[in-house]
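All protein chains of the complex are present and in place, except for one that has been dropped.
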Amino acid sequence: MHAHNTHVETLAGKIEELTSQSVMQCYQCGKCSAGCPVRNYMEDSPNQVIRYVQLGFDDEALHSSTPWLCASCLTCSSRCPQNFDIAKFMDAVREVALEMEIDVKEKDVKKFHEAFLNQIKKNGKAFEFGMVREYKLKTLNLFQDVELFPEMLLKGKLSLLPHKKKDIKHIKKVFDEIK
Amino acid sequence: MRIGVFVCQCGENIGRTVDCPAVAEAAGRFPGVAYSVEYKYMCSDPGQNLIKNMIKEKNLDAIVVGSCSPHMHEKTFRKAALDAGVNPFLCEIANLREHCSWVHEDIVDATKKAIDLVRIAVEKVKKNTPLTPIRVPVTKRSLVIGGGISGIQAALDIANAGFECVLVEKEPSIGGHMSQLSETFPTLDCSQCILTPRMVEVYQHPKIKLLTYSEVENVEGFIGNFKVTIRKKARSIDESKCTGCGLCVQKCPIKKKAYNEFEENLAHRPAVYVPFPQAVPNIPVIDRTVCTYYQTGKCQMCVKVCGREAIFFEQQDEMITEEVGSIVVATGYKLYSIDKKPEESEIKGYGEYGYGKYKDVIDGLQFERIASASGPTSGEILRPSDNKVPKKIVFIQCVGSRDESKGFSYCSKICCMYTAKHAMLYKHKVHDGEAYVFYMDIRAGGKGYDEFVRRAIEEDHVKYIRGRVSRIYEEDGKYIVRGEDTIAGKPITIDADLVVLATAMIAQPNAVKLAQTIGMSYDKYGFYNEAHPKLRPVEVSTAGVFLAGACQSPKDIPESVAMASAAASKSLVLFGSDFLEREPTVAKVNESVCAGCFYCQKVCAYNAIEKKEIKDRKGNLVKVIAYVNSGLCQGFGTCNAVCPSKSVELIGFNDEQIYAEINAL
Amino acid sequence: MKVGYYPGCSLSGTGKEYDLSIRKVLEKLDVELAELNDWSCCGATSAHATNHFLSIGLSSLNLFQAQKQNLEELFAPCAACYNRMVVAKDELGKGTETAKKISALNNGESTAKVNIINIIQLFEKAGLENISAKTKMNLKGIKAACYYGCLLVRPFSITKFDDAEQPVAMEKIISAVGAEPVDWNYKVECCGGAHSIAHKEIVVDLSKKIIDDAVKHGANVIIVACPMCHSNLDMRQRAMKDTAAIPVLYLSEFVGLALGIDSKELGMNLHFTSTEPILEKVLVKE
Partner (left out) sequence: MEEEKFEPKIAAFVCNWCTYTGADLAGTSRLKYPTNVKMIRVPCTGRIDPVFIIKAFEKGADGVLISGCHPNDCHYNTGNFHARRRWILFRQLLNFVGIDSTRLHFSWVSASEGKKFVDVVTEVINKVKEQGKFKKYEKINKEFAIHE
């Protein structure tokens, strides 16, 4: 029996299952936080989020904005002296938070990802205009970057119609699997 | 043969799962067994007396004891047999405890197996022959490898006890890393002041033969009787003529071509040099890779200034053979230096700290030299790039240590202390300077150690920040150090003038090679393994070889010295006897069948197989055959297994004996 | 030489010039591109940020497609696509639970043998000497800051490409065409990546630091190999205060200039920050 089965109900257990690494690997040296490019925007440092999970403060971890501010740049993972993949850990925290329908603080980031994935689901390819349109409607953040759009359109960098993948059934299968 | 079988119940340890009376009864019916009995505690005095009495009463000439593992009590029962007049090698043990009662649960099955085990032992003992232990003399001299503080201490202890000692050091001078240190923790006394008298004592000691600039090339033999080959590298100086006046060093025109190793590459040295002013012996060495004479045949300035004609360009490496009874290995450590190119580095990576890129990112030993009164800055704290006094200095601990990913998972143990010392020395010299230490844990176990760290924090106001640094880069002559204080949960950026990395203590680069030469085992990092981590900490599993200092694992000075004295006293214990007894289980050649193929010689790890000429009565050579030097043979029997004509036998484990066991399976 | 080509979604949108310049340059270098049939999105940051299975699953579809087309090598110019596919390949190779599930969805296909390469590796394959020999223009006055960003080199254990902290592979290409790479501090710092839309302020802030450091170290052009980095560094310059404008070129555009391809053909007129200052420095070889 794998050890994680005994604590699979805890966040630590779920994360171990999703990432195949134990949160206890982290010895809290803080190197991840020290090198994180978005550290200044976070309330909790990355190592603190890991600490929450280590100690079983699952709510604190799931409600923290830190995983949502993570830019997935992998600086932390590549410098971790314990070979703990912090970025993967953050991926897993977000995944569990979504699954548990936690009311996350960083709603815009969540909506951005949803809008992006919806385009893939529909078209098989990312459709930037469609994604931005959907994101703006969701966030009501209507005027951000409006100054850039005309130029983008003019330069052919923003297509108004999606590029579609012809055969979409495999994409559907993958999305169905995570329902 | 009349064999007696003695089955031990070991209280309930064997008796609980093995039906001992049934085993004794079954054994009684084996052919050749004249007597069998079971008893509660066979190793107790009454148990041993039972064996002795029955040997006499029943006229037994061999015994089998069914008891615990032979590693526990084989000696006990062999001695009992000897006391009763039976050769100890006619006693065999059937392991009924560790290999039977303790690992099985079913009484019926366990009893059946116990009977089988006794049968195997009975069949083996039938083929045994009386043997007498081999006595070998002890050479009462010692070899100490490594002339750092550990080697110096071990050599002095052995020599002061009245025994001769050969001290081999690979560098031109003894002294090791301790001679490079500025002050020592936790007393802040000057390292060279306490070390130099010891170095001189070694040099002047009549019982110590000092071989510097020398390396151990080969080790043969065994405990009490080692034969060591040492390469004495050519100094290009005739030691017998040199007075150490230093004129050649002063006048050598090659000043900048070579880095000064003693100054950790922070300065240059001439082509002919003495590593440092207090060097022992005070005899220079010519670095042939940079000396003009060896490149072009010209210059010879040193020859011109030497009044003693001591320059000896044609000098060759010399091979010296020494016979010793014990070996103390004190080869020390190397500090992982981060300023090397990554492809040459022991640690791949740490690009985030700017390896080799920044002159002012230095390691601990470099800082020692900067802080040392005899160092390149005469003890003034100046940074290497521009010789300015750093106003902000950052120390980073655990660089390479406790790092599964890029370095080594162990703790280097001394860095917490020496970093506190460095920070303190800095603050004592640069009063308006700021010192920061990035640490993960402060490990200051030791007499006065934690107090020392507290002093650095409380009295000298060194700022300790708990967290590992993620990156260092240069901006306008400052080094931007990005860290996080994990206690405050706040990111911290410091624009430092100098960064000192407390890099890992690692094994010497040639540690593994030496281990293989001597036959020591080593861990995955190249540190030598002690025979037992608790009870035999200074011995290795090869008898007669002892460890001292940081070659075993990271250690500070007091620990190294204590270990050196322990290793020396282990040698002295050995020198307390004139002879050693060895098990007679060695190989023997049947001269009439040996075809002289010498395949045995190829597989022998101990060079115990020699060539022997067989001559007829007229003195004509008939054939050349193998001969086993029983003094060298360690009895592992590969020669026996590979011999095509089956003419080598390992006494005690010969083919017949093992076939007897197989037949009884 | 023929390699499989996975342009990825950005290259038909915001990274259009990247696609244009790649096709032009590779033509000159006699590298033939075989575009992956009916490819799909790798899932990008959004997939792995929210669902591990989805991220590996989406990227795998392309790997299996490449296998179907018997492609030995698949060139993914976008650093993010490259990274996602390398990671997916690694996971499939390890045979994890996720890998097994994905294999079940794809008719039992389990290992993706195809080798994923990025643009630097592609140029290395085409041969630096070859590129050097075909260089028509004199780029002597150009000081280039090579910006790797995150996803080309990290995680090193999987990408096994160059050095995670002090990479030099791109500099070698820059030197090969006769320009001068500058030593600077931000070549592997993050530009904020996918936060461009939801957290524009973060991206502007991080990208500004990168640009400031490049300028400070004397660079007059920044070279990138990722459409996300490009749009953040190029498009977002307008939102940065007190920052000197500096052209941001794709590596393929830069090599294209060196080979004498017209800047318009390379799509350089599509940039938001003017590329004129750099074009002025491109001289005809004497």
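Going by the order they are written in, the chains are A, B and C; count residues from 1 in each one.
Heads up, the rule we're going with is that contacts are C-beta pairs under 8 Å (C-beta built on N, C-alpha and C of every residue); 3 or more make two chains touch, one makes a residue touch a chain.
Just so it is clear, the structure is predicted and the values come from calculations on it, not from any experiment.
Shown chains touched by the undisplayed chain in the intact complex: B.
Residue B:Val603 is the one among B:Cys190, B:Ala234, B:Ala258 or B:Val603 that touches the chain missing from this view.
The residue from B:Leu535, B:Leu621 or B:Ile662 that touches the chain not shown here is B:Ile662.
If you put the hidden chain back, the residue from B:Arg2, B:His99 or B:Lys227 that touches it is B:His99.
In the full complex, the hidden chain is touched by chain B at residues 69-71, 95, 97-100, 102-106, 109-110, 112-113, 116-117, 120, 516, 519, 521, 541, 585, 603, 605-606, 634-638, 640-642, 650, 653, 655, 658-659, 661-663, 665.
To be clear about the criterion, only the chains that are shown with their structure count from here on.
Counting C-beta pairs in contact across A-B and across A-C gives the higher total for A-C. Touching of two or more other chains is recorded for residues 352 of chain B.
Residue positions of chain A touching 2 or more other chains: 75. On the chain A side of its complex with chain C, the touching residues are 18-20, 37-38, 41, 69-75, 77-78, 85, 88, 91-92, 94-95, 98, 106, 108-109, 111-113, 116-117, 120, 124-128, 132, 135, 139, 144-145, 147-148, 151-152, 155-159, 163, 165-167, 170-171, 173-175, 177-178.
Residues of chain B touching chain A in their complex: 352, 398, 402-407, 440, 466-471, 482-486, 489, 491-492.
For chain C in complex with chain B, the residues that touch the partner chain are 163-166, 185.
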